[in-house]
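Every protein chain of the complex appears in place save one, which is left out.
Right after this comes chain A.
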Amino acid sequence: MKSLRTGALLLSPLLFVLLAAFVVPLLLLVPTSFQEYRPGEGIATDVWTLQNFVRIGADEFYREVVLRTIGLGIAVTLSCLLLGYPVAYLIVRGNPRWRLPLTLLVIFPLMLNLVVRSFGWIVLLTNRGVVNNLLIDIGLIDRPLRLMFNMTGLMIGLTHIYLPFMVLMLVAALQNVPRDVESAAATLGSSRFHIFRAVTLPLTAPGIISGSILVFVLTISALVTPRMLGGPTYQVMATLIYDEFMLLLDWPSGSALSFALAIATIFIIWISSRMTKRWAGLA
């Protein structure tokens, strides 16, 4: 009983902040999402409607933004995983002397402001940017490639920004794989590739899950980078929600979108962790 009370006491400061600053405002938005917004008048508090939610699935524009956001989340997560795993492997299993420099190299971008980093990508990716100029100069292309205001730009920018999180998660997971277990597989006849596939990869599944969840959640809720690299027209859910609240003042629609995004996120995380756990034999 004592340990329970100590636990509650230790939790209470964080619990209070979460309740006051997160849960209560969130709950206050629940009724709003079922109300109607009348342009010019404001929120009609007397009418209850499901219209805000129905529209997300029914309206073609909204539907496209939802699918684009989820697609972007999955694509960025997968590319972070594919790019990050070799780096994490090198950090953990490579020469110990390279460990610190490599880790610093991974963390370094995090020290730079998000706006600065996104702006850097604009300089590189725009029609008259560094990348396009270079490609035209060496004669690979005649006309500039469209690298911004579309999926390509968002993918590049967000993958770069969230890669460190994935790498750090994978480093922690790889460090937890006992070398003896890999050695055991070797003495039992596994080639190096088979050891990786049958032992190392499944044993890092917890890190793969947590890294992927982190990157996925950060990606689909990212606001600054999609706004800067996607422009005002290439919308994702976060920028759309921002516009609904701040530009259109359509709070009911904005909150409905927010809840839809949260529910979709939870569902996708649940399904993917279940699948990963089953594959890695953790379930």
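Assume a residue touches a chain if its C-beta (ideal position, glycine included) is under 8 Å from a C-beta of that chain, and two chains touch if they have at least 3 such contacts; residues count from 1.
In the analysis below, contacts and distances are computed from a predicted model.
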Looking only at "histidine kinase", "ABC transporter ATP-binding protein", "Molybdenum transport system permease" or "Phosphoribosylformylglycinamidine synthase subunit PurS", the name UniProt gives the absent chain is "ABC transporter ATP-binding protein"
By the document's definition of touch, the residue of A:V76, A:V106, A:A185 or A:A222 touching the omitted chain is A:A185
From A:A172, A:L214 or A:A280, the answer for touching the chain not displayed is A:A280
From A:L154, A:V199 or A:I241, the answer for touching the chain not displayed is A:V199
Residue positions on chain A contacting the omitted chain are 178, 180-181, 183-191, 194, 198-199, 202-203, 205, 280-282
